[in-house]
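Note that one protein chain is taken out, while the other chains of the complex remain in position.
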Amino acid sequence: MLIASIAAISLFALAAPLAHGAWRRGAGPLLALGVGSVFARLAWVAPDVTAGAVTLERFAWAPQLGLEVALRLDGLALLMSLLITGVGAVVLLFASASLRDHPALGRFYATLLAFMASMLGLVLADNALLAFVFWELTSITSYLLIGLDHHRAEARKAATQALLTTGAGGLALLAGLVTLCEAAGTYQLSELVTRAEVLDHPALTPAIALILAGCFTKSAQFPFWAWLPGAMEAPTAVSAYLHSSTMVKAGVYLIARLSPLLSGVALWDSSLVVVGAATALGAAFVGSRQTYFKRVLAYSTVSSLGTMVMLLGLGAGGATAAAVFLLAHALYKGALFLVAGVVDHATHVKDSERLGALWRSLPITATAAALAGLSMAGVPGLLGFAGKELWVKESLHALQGGWTPWLIGAVAGAGALNAAMAAQVALRPFWLAAPSSAGAHAPAKDPAHAHGPAWPLWIGPALMALAGLIGGVSPGLFAAPVALAAADAIAGLSPGAPGAADVPLDVGHLVKPGPALYLSLGAVAAGLAVFALRRAYRAATRPASALDPLGPQSAYAAAYSGVLGTAQAITRVTQNGSLHFYLRVTLGFVSVVGWGTLWRAWAGASEPIPRTPVGPIEAALVAGTAVSVAAMVLLRTRLAVIAALGAAGYCVASLFAVYGAPDLAMTQFAVETLSVVLLVLVLYHLPRFPVFRLTAARVVDAAIALSVGALMSGLVLLAAGVQLAEPVSAYFSQNASALANGRNVVNVIIVDFRALDTLGEITVLAIAALGVLALLDVRAERPGPRASAPGQPADAHPNPAHAPADGALAGRAPTIGGPA
Amino acid sequence: MNALDSVILRTTTRLLLPVLAFFSIVVLLRGHNEPGGGFIGGLIAASGVALYAIAHGPDRARRLIGPDPRWWLGLGLTLGITSAIPGLLSGAGFFAGLWVSAQLPALGTLKLGTPIWFDAGVYVVVAASMLAMIFRLQEH
Amino acid sequence: MTAALLSLPLLIPLTAAAACAAMWARPRAQAGVCLGAALATLAASVALTAQVLRLGPIAAQAGAWPAPFGITLVADTLSCVMLLINSGVLAAAALHGLGSVDRPRASGGHHALTLTLAAGVSGAFLTGDIFNMYVWYEVMLLSSFVLVTLGSTRRQLEGGLAYLTLNLIASGLFLAGVGVLYGLTGTVNMADLALKLPAADRPQLVTAVGAVILTAFAIKAAAAPLYFWLPASYDTCPPVVAALMAGVLSKVGVYSIIRASSLFLGQEAAVFQWLLALSGLTMVLGVFGAAVAVEIRRVLAFHSVSQIGYMLMGFAVAMLAARTRPESQPVAELALAGAILFMVHHAAVKTNLFLISGVVLRARGTTRLAQLGGLCHTHPLTAGLFFVTAMSLAGVPLLSGFIAKLALVRAGVQAGQDAIVAVSLFVSLLTLYSMSKVWDQAFWKAPAAPPTKRMHFSGDPATADRDTALMLVPIGLLAGLALLIGLWPSPALDLCRRAAQEVLRPALYVGTVLGQDPTTEPAQAPTPPEEPL
Partner (left out) sequence: MTWALALLVGALYSAGLFLALRRSATKIVIGLALVSHGANLLIFTAAGLVRGLVPIAPLGSDSPPPGAPDPLPPALILTAIVISFAVTVFSIVLVKRLAQQAGTDDPRLIGSHDA
């Protein structure tokens, strides 16, 4: 069933463009229906899961790598997968209307469904590597979704930022998961969390740090949250789905998934609490100063994610609170995002301060907004209240566990500012009077929307807001079982065991006088006060913007330009276009490595260097070679240098002749002669070499060249002295005549014993001939006399040196598809 | 470079050409037993034709050798590669030398084998590649 | 039979090259011959691989001269994988070439040189003789020199000069190293060297020679700090040529490093420590170049450098694990299998990206990012194929790059080489960045300017659509391969692991070449000469 769910949604993704092509308007609802059926299927088994049944499905994938398609449905996975498919169906419906005229709607459906399948896979995966696979796929699909309107530079920039941030985190996560799983000896998550012995492993600390880096980037924690507000460049449907209800919860999900093992480890707990609290308060502060719908929602989302992360650091009680909060948040924030979408669709206004009294034209939407807003603010009677109440309670509880009182301050502040933000987006535009300023928009002015939005637009927020209400009023219906089953899974309690499931969520139990209640009601009140005095509040907090250079966006920008700047600087030095530099580095490397190793080899060698008598002929030849070589370095005319090259070659050839290699000598004489003739033919017209001067650069060059030359001398002496084994060539001498019918052993080697070498050799020769012809014949530049063929375009470049590299081909060919 | 306007050179090269051609074949064939072989032989043949080209111009030299040097390159390479095939077919392995000998009156036994076939390929490739380059450089 | 099979990946392209040279005036026929030969080579490589998987490593002695006297051709699983890469890339380039190689280039010898390049590469992968390897190196190098400069634009010639100079220095070192090896041991047969060098028990001596030879290989492989020639030349030549070279050429260097140092040059573990350090440097310097490059082919060229680093990393991790702790054999196998799989993956993906850059160049006349844009509207199919391929390069799951990366990361962590794993992951991020940069700038961005009038169509503009369609065929196939390996990695992983196991047991190779292994063709004396005419 689990694999079938993922496969079904993947199939929808593949079919979506076709469906969109075939049915246009009908495709969205149809796909939503498909996803809805997956939701229904999951909901059907929900009672079993909440009762403790765990579904397992396993298929082999790449056992060599520990990669297995292992899927597991427990309480936590159930909560997440219901959200993914449920919110997903609603969002598809919403998108089918809000993006009705978008040119890329088919591709949008496909990408969104691909994301949905990945997300579902992530929460169902029981194999760490499989989870990572899906994790990465959510990053990629999210990249494509944020960049849906890619003609806009901001959209592309936001997409890249999201990709890089979550991508970097993903790679950290991979390293962390592999480290942890290798230490534990299993890649199966349900098995991993039982391996308590890994807690003593030295790799635990880096593994935790890396895994948290992955989770914090994905869930937009401080200081990595900058990408999430940017991601609001995506269409609202995407923001509602990815960036509030599902993908950003992936990090929270994974933390929760590993909690049974790692909860209780000091580093893990304290990181979660500190980072979570900082994020909750920091993002709430930034968000409370915004007025644009989606910006407010984005920062409040970040703040809520911080809340969940913080709660996961607070042990078993925190797990329950986190699960409830997660569910509540998904419902109200998803609803509010869609509400923002409806408003945008109806009014094309994005600033909540410029709107008012929308309840008249958008009554259902306004109602949904009100319910969701109340839930977000934490007003009793809604599911959000339960989440918030448990949060406050657990924080107070943590205070007894030794946490600093600052924590309570952060919680209270975040709670208050979230309430203010709820009022800003759910109250201000709908239920307060329209601002009197000229920029105010009333939707009635737009005749196209005078009759209110189409049903696919408002049905989503209405359903989600309603769910939040039902969850608050009657938690036993669905909210409590699902959330508490998830909490059990997070706390690592075996399914069915007594535990978190005992925590009552209904209002009657939660509304009990005590510090928790006072604190949370106080926070709501403070939030409303902030909202009421928002102009003064914003003015008073303006100095805080001085901290922006220390904020997450600046951190991202600094990291981005820091890495690229380093890359630029290094590449400018290394790949600087100077062949001379390349040669120096290459030869310098040879010299260093060669001498570094030859030195040790010399030290270990005791063999004498063989001495052969030096006759006058050899002495003359050696001297002749040396003089020719010196001449090549010193002479300045081309012809002289070429002549010296020839002389050196002749001397070497004569040495070969003296030492018993007549074939070699003959060949070298012939080749040397030909080389000189060809060099003269080819180079005849070129000018003299530049003047010889003794410069510092020349000295360095000489030192490098001499060093490599000396290295070669050293190698020769070593090889001439040391003989580790008898040469194989005795075989050739013995068998050349008898078995190969030739008395000239060298030639027999060439054409028989080692004919394959010679085959390669003549191939090289043939290639060189073809190459010379190609160089001279195939010409893309410099229209010479041959170029003036009829039909040649007249706009041939007058100055060949400045002709573009991909210029027209001269000669018999039309043009060459050359490089640019 | 065009043909040198020299009757003597033309006549000499016309006479020299067959001599060099014959000599190159001798060098090719004797290479198995004495210094020589396909490479040197090919160079000698090429130098004969190159001299002819200097005297009579590359166009006439091209006509002399018939097909384009690139065709000869292909032929030579093919000769070299195909000498691997008899060995393959006989089951001894590619490039395995197979020999036949013929009794020639007055010259004694002539041994011919796939290695000489191979060396002939070397000869053709060397000559053809030299000529391809020399002709083109001459025309350039 | 075995001998025939072993020689075919070498002889087929060589024969076809000879045919192409002879048909110099008929470019269409040459393209046909080239494609036919490529497919035949691919078929021969597949058959050879099947044989090797069935029988284990096999060897054949050229000229039937017994090893170590003659030249041995030997195919173990590693050679087979490399041959499959070579013939696959050759086939893709030949297919693409049907649409992208214009008449002047074809009559300039493009097809013949493509085939000699492939033959040289096959030879280098098959030969068991280090001097013979030098010869095949030169065959492929000169082929690539000509291919890089074919067209003789100034930029090509400039790039060609850098390429030529640095590679010739490598050849000079390689040759010197071979000469010294022969002087020391009196043999050039690699299996024989693998017997004689360790027997002499002079590891420092071996390392001194190895330093020269491995440096030569490292230059050819474009490892840091010796890679300068690669970015200088790959972006100047036609994309189809760059595809060929990026797909196989630099891997020959990596293959040679693996072969030579696992058999006989790597007697001291320090060799692999250095290799590991250089692999990290290679990755970082390469990816830095890619991150700041502003032209598609240059981005790809720098990435080629960076990914050579991954291959070397896997090999070095494997050898260090195998040398230092005998019990970590599975780790060594996984690391080396990862490196080999990375080569397969990289061949498919990088070849494909260069081929795609050819389509872009054809469509817009430039591959400079600033002047591109809007391709995902005008060329949606190309865009989709690019995205899949680029994400594979970046190591995104469900694609081949992820599998290779995962193998390397797992093995690295298991082997305790945390530093290099960290470097490789950082490089992976920058790879993702530079691929998204290309996607962003060339495909997503609104077109910078309307395409210039002076398009760079080769051949007949009337057939441009057909040509582009032809170019897309291999692109689709290669993207499909990246997806296939990503979705169904087990066969490829098993193949690579088997190759790794064989490399880590040099005795098997030595036995195949020298010993009386039943699968080796018995060395036979040539047929007696005295047969009647």
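As written, the chains take the letters A, B and C, and residue 1 is the first residue of each chain.
Throughout what follows, contacts are C-beta pairs under 8 Å (C-beta built on N, C-alpha and C of every residue); 3 or more make two chains touch, one makes a residue touch a chain.
Please read these numbers as outputs of a predicted model, since none were measured by experiment.
Asker: Thinking of the whole complex, not just what is shown, which of A:Ala43, A:Leu396, A:Val629 or A:Ala725 touches the missing chain?
Answerer: A:Val629
Asker: If I consider the whole complex, including the chain that's not displayed, which of A:Ile459, A:Ile704 or A:Leu724 touches that chain?
Answerer: A:Ile704
Asker: Just to verify: which one of A:Thr205, A:Ser561 or A:Gln734 makes contact with the chain not shown?
Answerer: The missing chain is touched by A:Gln734.
Asker: Given the full complex, what residues of chain B touch the hidden partner chain?
Answerer: Within chain B, the residues touching the omitted chain are 33-35, 39, 129, 133, 137.
Asker: For chain A, which residues reach the chain that was dropped from this view?
Answerer: Spelled out for chain A, the touching residues are 572, 575-580, 583-584, 587, 609-615, 618-619, 622, 625-626, 629-630, 632-633, 638, 641-642, 645, 648-649, 652, 655-656, 658-664, 667-668, 671, 674-675, 678-679, 682-683, 686, 689-690, 701-702, 704-706, 708-717, 719-720, 727-729, 732-734, 736-738, 743-746, 749-750, 753-754, 757-758, 760-762, 764-765, 767-768, 771-772, 775-776, 781-782, 800-801.
Asker: May I ask you to list the residues on chain C that touch the chain which is not drawn?
Answerer: Residues of chain C in touch with the missing chain: 131, 134-135, 138, 141-142, 145-146, 149, 152, 154-155, 157-162, 164-165, 168-169, 171-172, 175-176, 178-180, 182-184, 186, 188, 231-232, 236.
Convention: only the chains that are shown with their structure count from here on.
Asker: Using mean C-alpha positions as chain centres, tell me how far chain A is from chain C in Å, no decimals.
Answerer: So the centroids are 26 Å from each other.
Asker: Measure off the straight-line distance from the CA centroid of chain B to the CA centroid of chain C, and report it in whole Å.
Answerer: Comparing mean C-alpha positions, chain C is 36 Å from chain B.
Asker: For chain B, write out the residues touching at least two other chains, lowest number first.
Answerer: 70, 73, 76-77, 81, 84, 95, 97, 99, 111, 113
Asker: Which chain C residues sit where two or more other chains touch them?
Answerer: Residue numbers touching two or more other chains: 14, 17, 21, 62-63, 526, 529.
Asker: List the residues on chain C that touch chain B in their complex, please.
Answerer: 3-4, 7, 11, 14-15, 17-25, 60-64, 521, 524, 526-527, 529-533
Asker: Quick one: in the complex, what on chain A touches chain B?
Answerer: By the definition above, chain A touches chain B via 662-663, 666-667, 670, 674, 678, 681-682, 740-744, 747-748, 750-752, 755-756, 758-759, 762-763, 765-766, 768-770, 772-773, 776-777.
Asker: Which of the residues in chain B come into contact with chain C in the complex?
Answerer: The touching residues are 68, 70-71, 73-78, 81, 84, 87-88, 90, 92-102, 111, 113.
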